[in-house]
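A single protein chain has been removed from this complex, and every other one stays in its place.
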Amino acid sequence: MPVDILAIAAHRDDVEQTCGGTLLKMAELGHRTGILDLTRGEMGTRGSAEDREREAADAARILRVSWREALDIPDGCVENTWENRLTVAEVIRQTRPRVVILPYWKGRHPDHYTASKLGYEACFLAGLAKLDVSVPRAPSPATEEAAFGRAASAVASVVAGEDRASRQGSGGHGFSHAGNAQTEVAALAAEAGPHRPFKIIYATLYYDVRPTFVVDITDQFEARFESLMAYKSQFSDQQAGKDIFPARSEIRARMESMARFYGMMAGVTYAEPFLQKEVGLVDDVTVIPVKSI
Amino acid sequence: MPVDILAIAAHRDDVEQTCGGTLLKMAELGHRTGILDLTRGEMGTRGSAEDREREAADAARILRVSWREALDIPDGCVENTWENRLTVAEVIRQTRPRVVILPYWKGRHPDHYTASKLGYEACFLAGLAKLDVSVPRAPSPATEEAAFGRAASAVASVVAGEDRASRQGSGGHGFSHAGNAQTEVAALAAEAGPHRPFKIIYATLYYDVRPTFVVDITDQFEARFESLMAYKSQFSDQQAGKDIFPARSEIRARMESMARFYGMMAGVTYAEPFLQKEVGLVDDVTVIPVKSI
Amino acid sequence: MPVDILAIAAHRDDVEQTCGGTLLKMAELGHRTGILDLTRGEMGTRGSAEDREREAADAARILRVSWREALDIPDGCVENTWENRLTVAEVIRQTRPRVVILPYWKGRHPDHYTASKLGYEACFLAGLAKLDVSVPRAPSPATEEAAFGRAASAVASVVAGEDRASRQGSGGHGFSHAGNAQTEVAALAAEAGPHRPFKIIYATLYYDVRPTFVVDITDQFEARFESLMAYKSQFSDQQAGKDIFPARSEIRARMESMARFYGMMAGVTYAEPFLQKEVGLVDDVTVIPVKSI
Amino acid sequence: MPVDILAIAAHRDDVEQTCGGTLLKMAELGHRTGILDLTRGEMGTRGSAEDREREAADAARILRVSWREALDIPDGCVENTWENRLTVAEVIRQTRPRVVILPYWKGRHPDHYTASKLGYEACFLAGLAKLDVSVPRAPSPATEEAAFGRAASAVASVVAGEDRASRQGSGGHGFSHAGNAQTEVAALAAEAGPHRPFKIIYATLYYDVRPTFVVDITDQFEARFESLMAYKSQFSDQQAGKDIFPARSEIRARMESMARFYGMMAGVTYAEPFLQKEVGLVDDVTVIPVKSI
Amino acid sequence: MPVDILAIAAHRDDVEQTCGGTLLKMAELGHRTGILDLTRGEMGTRGSAEDREREAADAARILRVSWREALDIPDGCVENTWENRLTVAEVIRQTRPRVVILPYWKGRHPDHYTASKLGYEACFLAGLAKLDVSVPRAPSPATEEAAFGRAASAVASVVAGEDRASRQGSGGHGFSHAGNAQTEVAALAAEAGPHRPFKIIYATLYYDVRPTFVVDITDQFEARFESLMAYKSQFSDQQAGKDIFPARSEIRARMESMARFYGMMAGVTYAEPFLQKEVGLVDDVTVIPVKSI
Partner (left out) sequence: MPVDILAIAAHRDDVEQTCGGTLLKMAELGHRTGILDLTRGEMGTRGSAEDREREAADAARILRVSWREALDIPDGCVENTWENRLTVAEVIRQTRPRVVILPYWKGRHPDHYTASKLGYEACFLAGLAKLDVSVPRAPSPATEEAAFGRAASAVASVVAGEDRASRQGSGGHGFSHAGNAQTEVAALAAEAGPHRPFKIIYATLYYDVRPTFVVDITDQFEARFESLMAYKSQFSDQQAGKDIFPARSEIRARMESMARFYGMMAGVTYAEPFLQKEVGLVDDVTVIPVKSI
């Protein structure tokens, strides 16, 4: 299931809050988009992981996302281990995105900033021609040390021309499926060779850092808000003051003010902010957007 | 003589060294480009201001520049005065560029960083609807204080509907002409209303700051080098070791290494670096250039 | 007319947009507040300086400001000259604020960032015990050079015990009066000795810089919006799309989104952002506001 | 044993050198303070872990600290593992501080900067309602992988309503006790529910970074020096030149000069520097301390 | 085999590209230099680890390096684990460098920035007097947890005076040998006590950060290029356009432009850039190199 753009985030509903408008806009432009949630949300105060899965699928439909899955990394414990990197790298090889959207590398929630580093290093590993990224996770628990060992032997097997077979037999893929058949992905996995995204950008909405660029989501703003509201177990049936969750109107006011704030930076109504590490490359200086003065 | 892009620099031959390739590339794309040199180079160790004027015209032809003029601000003494701002603002109103290229606001040479601030503030003034920017400079020397007074009275005359006439009668325009008839500019001046450039970017080639973006000048590199060599009084007839000026081969090696260095940042052969103060605005994240990883 | 807090800004209606809520909140706490507008707004596209004066007085009433005046520095031409510094220093000596609020030292509009530097240096001069800040401006135009000369002679006259008299005779004070009698100020001026504000803070609302602190203006937000709407010649009788000025609803949406954005940083609904250059000093770490995690 | 303020540091005697004056000042204000040392100092060149424990208790008395314990993380090997995070999170749940003081996140000693990250993430975990933080460490050595497994099963047990019982039975708590009975803490642990500190601040004394704020410790300076001198095995019985440890007078001169340096920043005699990541929130701008000019 | 300067890098041929000129220059000054490659390059697209070993030895000869070894950390998987830190610390104790050169702590390749952190922390550990750094790696796989345990027991054995013997018996050293006899190193290891480098500097050639200082390699540039070309399996027998590897002339052009770019910063022809975290210490301000203006 190849996609053009893959957003990787720590928790279901993170993407809806940071770059959901951008994903929808890209889908409207004809690109295939995907979301990889690293955890399943079992640490959330309200609702079960199963509720979240159903809601995540609803949100994906609203944002016209072509592919969405969740890994089973423990919620609240996203770690940048070799094993997790291999798991994410495998998803990248299967989905083969040109652009990967990661959370910003700083943040309040450790899962968020760790997801950023984990995602980056997985993008790197996914492009190593000689690396076998398939990880047998269950039933035998693999220690990090064991993963090291396997990496070395995987390399050895590559040299011996054995890696294809061992990869096909690796079985479980460490992520659940939101509307996609296991068999399809397994078949794809068998063919997934090395792949490195061309571009990695960082969604910065929840951190007060100046963005490199913003994406105008004026026409996508309402749908993005609805995609967040699809997480009914989190947001829908509560009232302000009664709970630690703010009411729907308060959430909307906050989301609107942030989108507008970043929109004002670029002279549009609503926008989502991003960072990239590379310099830009401009072909025609007369068409650079955003007024200077 | 309207242009699409106007590069403002302190000295003749500055533009050739910082953004000449970009100007040529823009001309090749069909845009009209212009250069405003604030001084005439009388402080240069070699050659006269007249030599420089002829050489500047030659360089302009190589870079396919449509319009080039030099003000008579004293070389080595570019000041951000009200009078100088009005003079530059007048040029901006006459040439009406969409993009203005300024030197970076830091630098070794005071003329360079002052030109940056002067150029920025002139862009601002040029857009004030009620401001009369025409400045009678010669023969009566105008003190800065007098300029203040005139500004106030100009405002008054605008309110009374008198400004058009007084502006037409203002005479000298404070800049010399490289291939353009005085009368043409004077006629234009009569019609030049408020104008503010949409975009201001800063050429940073001679400062070790990370650029916001670069422009690929691989195809323009040779011509840009020749445009600099057109300053024969500066560069042509000397030998290394005999002079404070480096030999042609040394200049070329330096220019090439800088262009290549910035090119490598963006995956192209040669490039020129720029800074912008605004955030970017991206329509389609799948077409952002420059590889991340 | 001493005040506790003096906000200095380039243009009438600047303060309403950057720190009006804070000024009102301080007045509600029982502090006396003041506003010094450096210019009178004659460059504005709509309305006259007289319209602006009346509107500024209305806005001042809404914000419960005790003192508001406007200098006659030309609009669009705020310069950090010795003369302007002396004029502002004189206001500081007369109003004797403990806190001065200045615009941020970077910005789009040259008047804004120059007002910041001018205001800072005026605060410094106002505290020099031996400096006579009274400036005879009209009718004889004083050049900057003459101002230098006077400064030196003023110093001499101080040494000779003559300064009090010459200062009393200096006449005009370089600012107009919004609801305050000339005589009162003149009398005050005669007694105004050296004064340096204890604290200088910078209002940063229109610049994307991370603030040092914000002030909660949740309860003042509506009044602040009304104070801006008091500038009827600018904002009231127009419709979006017809004009370069946005409609009232658009202005409100922008103002609300910015105030909410900075409020979210500190866990309150609406806030205004400020910068200070000094480190903070905390007495009790258990009462530092704003949640960390 | 709940405290208002908990300082977490890598080594015994770290807190005495970075924020001991602040802890004492807070105790004098009536707050309960605590210190968690992550290691027991067995890598120190002089003295045993037992010496350090006794000295740490003496220092705690001088600083009027209500609670002090040391974990048994190996000295020189503080790692930000899941297991260590759980252990520290358990302490946070038991001590329930409003403010946590961490080392700065940069530094010369890896234990220091790792303690900063470990402490932050432990604060985060301590607030997750569904997370069981109790870790069975001895006698069976738990690998990181096993800790992952437990986290998942802990979550499962929470869903099944079983977590309270299993937590009570977890036994050892991974830290030694300086003057507090094991039983008391064990009893407390049984009741310790989720808790997240309101504020996290970073002590920056040994890093040349500009602090966000300082705390005036003029009246606590002498006691703080004595608290450091309580580490007799480290500091007392040696002479300068004979040892890698500087003499008492040299230590005092250094400590005094640093405290004075940061004091001068805020206009007081002695101070300790801190960083916070959040913006400030000011109620009354007339009472912001520290002179600007 | 003590050295004066030890460069630590993730991959064979990294040092050749970042600080090879500096290493050669130091050798020409009479210093002994060494290179520790953390991996053996088995992930490289072309050539085997054996090819790399032979090529690395050739490059070392060209750069007059006295000592070069490669650890067997898996290529693409350099992790900052306790075990890896101990292994590198052991090398530092054996080679006893005054200066360690590390990669910059940011970068595109995770192995590079992780090598930087790993190298730093190994330098720290190598200086802990009570720490036994010898690690039994094969045949029994040591988990990180086991390493923790060993560290604690190592400490215990130090106290009991037993560490010297157990260290001698530790056997394998976790690195391969490029031209040095195993026995010599083993003998040395027996005597290697605690050692901490005086200076750690960071080679920044592949990252667009402003260096703290550069080293003039004008006279070493050609040899450095040849040392890179010694990696024949990577660079020699290919043509541009046919491969992902650029042709020799392209590599040379890039290397030259970078060396020249940094050279121009300091007024020399070719240079390599470095960062240090400490402030400088200047004895005589009249001999500070690099022209200011």
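In order of appearance the chains are A, B, C, D and E, and numbering begins at 1 in each one.
Just so it is clear, contacts are C-beta pairs under 8 Å (C-beta built on N, C-alpha and C of every residue); 3 or more make two chains touch, one makes a residue touch a chain.
The shown structure was predicted, so the numbers you read here are calculated from the model rather than taken from an experiment.
Novice: Among the chains included here, which ones are touched by the excluded chain in the whole complex?
Specialist: Across the whole assembly, the hidden chain touches B, C, D, E.
Novice: Of the residues E:Ile62, E:Leu118 or E:Ile201, I need the one that contacts the missing chain.
Specialist: The single option touching the absent chain is E:Ile201.
Novice: Using the touch rule from the top, list residues of chain E that touch the missing partner.
Specialist: Spelled out for chain E, the touching residues are 4-5, 22, 26, 29, 31, 98-99, 101, 120, 123-124, 127, 196-201, 210-216, 265-268, 271, 273-274, 276-286, 288-293.
Novice: Counting contacts across the full complex, list the positions on chain D that touch the omitted chain.
Specialist: 108, 208, 210, 253-254, 256-258, 260-261, 264-265, 293
Novice: Write the list of chain B residues that the hidden chain touches.
Specialist: 42-45, 48, 74-77, 79, 109-110, 141-144, 208
The rule we apply is simple: only the chains that are shown with their structure count from here on.
Novice: Which chains contact both chain A and chain B?
Specialist: Chains that touch both chain A and chain B, as defined above, are C, E.
Novice: Listed by label, which chains are in contact with chain A and with chain D?
Specialist: C, E
Novice: Determine, among C-D, A-B or A-D, the equivalent of interface D-E; equivalence here requires over half of the contact pairs to be the same by residue number.
Specialist: Overlap exceeds half of the contact pairs only for A-D.
Novice: Which is it for copies chain C and chain D: same residues on both faces, with over half shared, or different residues?
Specialist: Because over half of the interface numbers appear in both copies, chain D and chain C meet with the same residues.
Novice: Rounded to the nearest 5 degrees, what angle rotates chain B onto chain D on CA?
Specialist: That rotation is 180 degrees, given to the nearest 5.
Novice: Could you please state the distance in Å, as a whole number, between where the Cα atoms of chain B are centred and where those of chain E are centred?
Specialist: 47
Novice: List the centre-to-centre spacing of chain B and chain C in whole Å, with centres computed as mean CA coordinates.
Specialist: So the centroids are 35 Å from each other.
Novice: Residue numbers in chain A touching 2 or more other chains?
Specialist: Correct list: 120, 124, 143-144, 208, 210, 265, 279, 293.
Novice: So what shape is it, when you link every pair of chains that touch: line, ring, star, complete or other?
Specialist: other
Novice: If you go through all the chains, which pairs of them touch?
Specialist: Result for touching pairs of chains: A-B, A-C, A-D, A-E, B-C, B-E, C-D, D-E.
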